[in-house]
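Note that this complex is displayed minus one protein chain, with the remaining chains in position.
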Amino acid sequence: MDAYDWQVIPNNLQFLMQGLFTTFQLALVAICGGLLLGILVGMARLSSVRVIYYPATAFVNVMRSLPLILVIFWFYFLVPLMAGRPMGDFFSACVAFVVFEAAYFAEIVRAGIQSISTGQEQAAYSTGFNYRDTMRYIIIPQALRKMVPSLLTQAVVVFQDTSLAYVIGLKEFLRSASIVDAREMRSVELYAFVGVVYFLICFTMSKLTKRLEVKRGHA
Amino acid sequence: MLSYNFNWSIIWTEPYGQWMLEGIWVTIRLGLICWFIALALGIIIGTFRVTPFRPLRVFGAAYTEIFRDIPLLVQLFFWYFAAPSILPKAIEMWLYRGLPNSEFWIVVVGLSVYTSSRIAEHIRAGMQSISQDQYHAALSTGFTHFQTYRFIIIPYAVRIMMPPLTAECLTVFKNTALAMTVGVLETTFMSQQIEAYTFQGIEATTAASLVYMGITLSVVLIMGFVERRLAVPGLITRTGGR
Partner (left out) sequence: MIEIKNVSKWYGDFKVLDNISETIERGQVVVICGPSGSGKSTVLKCLNGLEKFQQGDIIVDSVSLKDPATDLIKLRQKMGMVFQRFELYPHLKVIDNITIAPIKVKKMPVKDAVKRAMELLERVGIPEQADKHPGNLSGGQQQRVAIARALAMDPEIMLFDEPTSALDPEMIKEVLDVMIALAKSGMTMAVVTHEMGFAREVADEIIFMDQGRIIERGTDQTFFENPKSERAKDFLNKILF
């Protein structure tokens, strides 16, 4: 066992933090984009219009049966093809993540809306509300409140998932550490550092989420 | 539009077809081995979390929390690149030189441990959802604690936990794809290998996608069958329609 040289971390701190920043950027795009698309797909999954329901359902089922890593490769090839020119790995990663995570957000949205009892729907209809107003004023406000814990949990998952952008060479946090490792050969120190940083961030986020649930009486 | 020549036949042309088949076989083996190890470990850790014995509970909680808050890929990297150098030099040498397929087995360790922490969480939730009164009812008829667990609690808990466990099984198979990053020759690795040789990335990745969809479908069908065999009439474990 060689002695550990923890200096490798402060020595390369700027480079590593740059990687962490990229991770945050990708996560932010993935969460926001995925949520927006996920809301649309989730509502489509509840539609009684076949042309809307079947594609949405197929999309969700396909995405949830594929490994994210494969989807990342997919879009890595597909995006430049569709755009007609190379778009860079960050852009391809963003597209892959938004599309992939949307399927998961969609299920949360769908479950949230379905969890509001049909009695609420009937009460609104019985006073003469139409579909749009019922959704807008009665169902969706309640559903959103219920969905928040699951959405936050999924956001933490997305944050962790960004590490997979490693495979297309994107210089996110993990890739940055492995680049330093290739140079310095300090695997234990570097990967322990990565693990600890991820742990601190995700642990804090999930504790905050739990506190939020307790405050709202959802625990 | 960048020009791209589609050539779907590469999927079954030798040697690429053979590569894919080998990759599929590795994926299935990896998934099954990790699943069963994780199941065993997960049941133990999950049970730790509900025992009245505090040190076990704390250990279980810490175990679950650590492996849940670090991305799987980071964990695999740690096991593969970092962990062997912590071990005594002899073991490290054996791992890197002596053991055939060491990447495979290192991933088995990493993926099993990760998955077991998730399964432990499901076990804990399932067991905690069984009301105190069930225990009391059983004990009041003269059952010992052990008998209560064996005849009443665990059979019931297993049925409640089927849906989340099915989801976890699917996740394990999907997670085997991460093994490609440390050189395990599974499905995703092979598909990218084919791409490197033929530049037909779309075809190769589609082929791999179909494989995973097939695996997912099979798991859902098998678990569905198991669930139906074990089902208790009148016990609703899924939220169905109205």
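Chains here go by letter, A and B, matching the order in which they are written, and residues are numbered from 1 within each.
Here is the rule we go by: a residue touches a chain if its C-beta (ideal position, glycine included) is under 8 Å from a C-beta of that chain, and two chains touch if they have at least 3 such contacts.
Small disclaimer: the values here were computed from a predicted structure and weren't measured.
K.L.:
The complex has one chain that is not drawn here; which of the drawn chains does it touch?
P.N.:
Touched by the chain not displayed, across the whole complex: A.
K.L.:
Which residue among A:P55, A:P141 or A:G169 touches the omitted chain?
P.N.:
For the chain that is not drawn, the touching residue is A:P141.
K.L.:
If I consider the whole complex, including the chain that's not displayed, which of A:P10, A:G84 or A:G128 touches that chain?
P.N.:
A:G128
K.L.:
Could you please point out the subunit A residues that touch the chain left off the display?
P.N.:
Answer for subunit A: residues 117, 119-120, 122-130, 133, 137-138, 141-142, 145 touch the chain left out.
In this section, only the chains that are shown with their structure count from here on.
K.L.:
With chain centres defined as C-alpha means, what is the inter-centre distance between subunit A and subunit B in Å?
P.N.:
Chain centroid spacing, subunit A to subunit B, equals 20 Å.
K.L.:
Can you tell me which positions in subunit A touch subunit B when the two form their complex?
P.N.:
Counting only subunit A, the residues touching subunit B are 1-2, 62, 64-70, 73-74, 76-78, 80-82, 84-85, 114, 118, 160-161, 163-164, 166-167, 174, 178, 181, 187-188, 190-192, 194-195, 198-199, 202-203, 206.
K.L.:
Please give the residue numbers of subunit B that touch subunit A in the complex, ascending.
P.N.:
Those in contact with subunit A are residues 1-2, 4, 65-66, 68-75, 77-78, 81-82, 85-86, 88-89, 170, 174-178, 180-181, 188, 191-192, 195, 201-202, 205, 208-209, 212-213, 216-217, 239, 242.
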